[in-house]
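Of the protein chains in this complex, all but one are displayed in their positions.
Order as written gives the chain letters A, B and C; numbering starts at 1 within each chain.
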Amino acid sequence: MGVLFNKIINDPVYGFITIDHPLIADVIADPYYQRLRRIQQMAFASLVYPGAVHTRLHHSLGAYHLMCSALQVLKGKGIEITEEEALGAKIAILLHDVGHGPFSHALEQELLTSVSHEEISMRIMQELNKKFGGKLDIAISIFNNSYQKLFLHQLISGQLDVDRMDYLTRDSFFTGVAEGVIGYDRILKMLTVKDGGLMVEEKGIYSIEKFLLSRRLMYWQVYLHKTVLCAEKMLIKIIQRAKELIDQGSDLASGSDPLDFFLRHKGKELHLDRFCLLDDYDVMGAIKKWVFHSDPVLSRLCSMLIDRKLLKATLQNIPVDPGLVEEKRAKLAKTLKISKEEAAYFVFTGETTNTTYDPTEEYIEILFKDGVVKDISRVDNAIIQQALSSPVKKFYICYIV
Amino acid sequence: MGVLFNKIINDPVYGFITIDHPLIADVIADPYYQRLRRIQQMAFASLVYPGAVHTRLHHSLGAYHLMCSALQVLKGKGIEITEEEALGAKIAILLHDVGHGPFSHALEQELLTSVSHEEISMRIMQELNKKFGGKLDIAISIFNNSYQKLFLHQLISGQLDVDRMDYLTRDSFFTGVAEGVIGYDRILKMLTVKDGGLMVEEKGIYSIEKFLLSRRLMYWQVYLHKTVLCAEKMLIKIIQRAKELIDQGSDLASGSDPLDFFLRHKGKELHLDRFCLLDDYDVMGAIKKWVFHSDPVLSRLCSMLIDRKLLKATLQNIPVDPGLVEEKRAKLAKTLKISKEEAAYFVFTGETTNTTYDPTEEYIEILFKDGVVKDISRVDNAIIQQALSSPVKKFYICYIV
Amino acid sequence: MGVLFNKIINDPVYGFITIDHPLIADVIADPYYQRLRRIQQMAFASLVYPGAVHTRLHHSLGAYHLMCSALQVLKGKGIEITEEEALGAKIAILLHDVGHGPFSHALEQELLTSVSHEEISMRIMQELNKKFGGKLDIAISIFNNSYQKLFLHQLISGQLDVDRMDYLTRDSFFTGVAEGVIGYDRILKMLTVKDGGLMVEEKGIYSIEKFLLSRRLMYWQVYLHKTVLCAEKMLIKIIQRAKELIDQGSDLASGSDPLDFFLRHKGKELHLDRFCLLDDYDVMGAIKKWVFHSDPVLSRLCSMLIDRKLLKATLQNIPVDPGLVEEKRAKLAKTLKISKEEAAYFVFTGETTNTTYDPTEEYIEILFKDGVVKDISRVDNAIIQQALSSPVKKFYICYIV
Partner (left out) sequence: MGVLFNKIINDPVYGFITIDHPLIADVIADPYYQRLRRIQQMAFASLVYPGAVHTRLHHSLGAYHLMCSALQVLKGKGIEITEEEALGAKIAILLHDVGHGPFSHALEQELLTSVSHEEISMRIMQELNKKFGGKLDIAISIFNNSYQKLFLHQLISGQLDVDRMDYLTRDSFFTGVAEGVIGYDRILKMLTVKDGGLMVEEKGIYSIEKFLLSRRLMYWQVYLHKTVLCAEKMLIKIIQRAKELIDQGSDLASGSDPLDFFLRHKGKELHLDRFCLLDDYDVMGAIKKWVFHSDPVLSRLCSMLIDRKLLKATLQNIPVDPGLVEEKRAKLAKTLKISKEEAAYFVFTGETTNTTYDPTEEYIEILFKDGVVKDISRVDNAIIQQALSSPVKKFYICYIV
């Protein structure tokens, strides 16, 4: 009677996370996974919420923990899940974000214009599968939704996946926005499977409502907070300016070889090895260096971000008047003695949207005691109905006062 | 009747932190203070406790919050504290750690051999005092203990200062080591002042015991955890090797100009401006770059740290046998084809100590109802007594398996 | 420089509650207030949520604590509140529930048919005012809304009063229904006063939405939980049966003199002194005794409640079919050999309603930065709108299986 595999990791959110299989320990120990330590989960949200400095590694571990609970709940309800399937689902969720680059979503379209982080995650999983001799086959097919048991994929990527359950829980925890807290443990206990699809027991309706409202609150109060938004846009402007300078013939260097490569990279090829050398440190290192660059636009943007002297940002319900933008740019160009095109780095607009619940795209199905299945938006007296299904669009302008 | 100054910051530990004076908001907004965003509070502890990625900025804000509570409690007990003194004490605690360099304590002796972080904090406070036209005079005199009301300094730097109350609370929160939690709010409510000195009301004895025991637990379980210790020693070895290579004539570059400067810096001068350009990003950027350096010692140490393939570490109660060290080094030198001196970068020993409570140095005074004052170690039936007053020394060896 | 009045009470919800005025300590120490220790806040909710055994005394202390915070926030925003007004508001909230009888709302209409608990609270406050030589004058005028500063009354009884902020917080805490948690501290920080009325700053909109949703969730998941509802209806049936037996000439005794009095009491007179001898212990003592009563209806109802062998309850969206009720009663009358009228004690129906937010009755006003004031239901993209403004009515049937 030997001691079984059993490793525990302290987690401020869930107490302890248990690693109960050597393959999972090996995946966690791999440099591909360890890289996630160097990518913050919430990019510049910490400029507003100073506690929000947790990493992608931490989030992935948390999502893995919730997956363990979800699988246990479903097994407890008699849903058949083999050991191999459980292991596959756990590895798939552990690696679901492994393809994220520096500052996660903020830079996703800037450094690698044509590859999504999901595709890169997929590529890395395939590399790991080679390394581990095919042991990730089921994980990969669950991840790319080619596995026959749909609900396993839905747990990783769906309306009620453990990914968003963890990020909402974790992000509200680390930001200290207590109202963003969701009842993840109750939702998990209410999960069930019918006809191969993941659904929620009737008793869980109010928990789901709270989950959707918490998400709504987190979006408007945190993820799309005007200051957070503004900082992320400034980061994008910095990368764009650096690339522009390079295009104009500058020998601008970032201090990081892989970042220098991707700033100059034009094609659609991924260069996985180089990509995996990149993380937040390369980008922040570059920004710190460029504070002293001779280009006044780049230098000013960088020092503003480093010293948290951000552009002023305003969010409003109607589009920003183009005349106003024009005027502010003209004035700034004069003051700073830069061109109007350059002034556009400091005065710019855009829009951002969020939908509380879109019943045409999202499906949270409620299983009633009598066997009937209804979408959450069609339940009697639902808080989630028509009026909330159209996206709320907000318009922002960032500018120098 | 105008609206008073009132700004709130979300904090996962205390809920909300209130900034109630424009000068405090200005100090926080200053680049000197904002730099603390880029210095993690616990260096490499996150390699064991993945949640422990909070920053010095966050800790300083927390300590400021506790200072506000402490001052309110003392005022509520009739202790005289003027508005100016309260403001001074708040600013002093906000800035108490502003002089920390990259990776805080871990590198304190490596980059600037002869200047403590307290001295640098002092220097920065003086710079800020110039900038703010002398408004930090009281803060500075409280900080350097030249202010007449001793207890204000004791709140910043003493056995029961709000610095350690916050870091114990915060570090246990972010590591998820729930047992490290101290009853900071109860301790604060038990504080009082007698004859100008800070003390604790009799009813607070058990809370103080728990505080000291929590500190003990945090030391052995977290701060001096063998893996955390080992990673920090590896960081030091990396810096030492880099400096050695430079001394041998290498033109080794770190990617960061200020770090390059300090790696070559010999004298005792501080170069405050350059120092304040340094933070964790410079050092981690360098380590990432040196993974590809041609020196096998530097390169191996760096890739081990980046990929979390750390040296093996053992902690024990007796000194490590020098013969064993010699033997391991010889064997490694052979395997890696490096010199024995170089092998010493991978096989090394040291010692570390911690004292639960040293009554000859520490003074936590208990004020009894009858007016008697006793040191906590002399109270009847105290858990804190003689046996705990001598430092516990442990010896470690780090090596490649 | 003397020590000020300062007494602290541990509270699991808020940490510490501070009593900072001797008059408040005296009010708390008074037997009128201490009686609230013997009245549970949530009647029979503990039959479903075993932690929910907290008392009215505990809730009143909590509401007092939130009042202290609210007043401090408003003062911090420059709203003028004198020391006397603050003291009055604190005492008013402390005593707002002092008129509750046994099992609070559940029995409010049974023992004293024509007097509300608010009227009794008022009467007790007047008694206390005599005892304390008129020191409760302001408290009373705030309580009965005759004080000129409307917002003080609104803090005690209004859409965002500290009463419901505490009971939602406390009830969700003690039931363990974590999703019922509201962001009371954030809401408090967002409170402000305009034109004498209490309102919420624009930034607090999402917190208010969550507050209303949490209330909705607590109603359907806890307060109107079918088993809780059923137990409370059974309690009413027990009291009704006891009164019926007395009316029929039984000398039924409850073991409690004041309860015996009120079971026989017909008029509209209050008998305050006798009323204040009543609490949960009298009623539960009676039920325990009546388990052995010779009347099979009374005895069976009592033993069912004591042993938690409750009637089966069903909640539905449409009225219960009267034929079904008739049929169940007939069948039960036969089985138990009781009359159909007696069977109605075990088979009965009713309805219950809850409104998420009724804009014609409720007013939560949002103060926008530009000075505009809007009801929460009229804010753009509000979750709280028309569809939620009509009451949701549910119908229940309780019966023996």
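We adopt the following convention: a contact is a pair of C-beta atoms (placed from the backbone, for glycine too) under 8 Å apart; a residue touches a chain by one contact, two chains touch by 3 or more.
Computed from a predicted structure; not experimentally measured.
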Next on the checklist: Please identify which residue in C:Thr18, C:Ser104, C:Ser121 or C:Thr175 touches the non-displayed chain.
Outcome noted: C:Thr175
Item to check | Of C:Thr55, C:Thr356 or C:Ser377, the one touching the omitted chain in the full complex | outcome: C:Thr55
Item to check | Residue among B:Asp137, B:Glu209 or B:Asp257 that touches the chain left out of view | outcome: B:Glu209
Next on the checklist: List every residue of chain C that touches the chain not included in the displayed model.
Outcome noted: 9-13, 15-16, 29, 31, 34, 37-38, 46-47, 49-51, 53-55, 57-58, 61, 173-178, 255-257, 277, 281-282, 284-285, 288-289, 292, 306-309
Checklist outcome for this item: Where chain A meets the left-out chain, the residues are 1-4, 6, 8, 15-16, 20, 76-80, 185-186, 189
Checklist entry - In terms of residues, what is the contact footprint of the unshown chain on chain B? => result 178-179, 181-183, 185-186, 206-207, 209-210, 213-214, 216-217, 220-221, 317, 356, 380-381, 383, 385, 387-388, 392
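Going forward, only the chains that are shown with their structure count from here on.
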Checklist entry - Between chain A and chain B, what is the gap in Å from one C-alpha centre to the other? => result 31
Next on the checklist: Please tell me the distance, in whole Å, between the geometric centres of chain B and chain C computed from their C-alpha atoms.
Outcome noted: 49
Checklist entry - Hey, what residues on chain B touch two or more of the other chains? => result 15-16
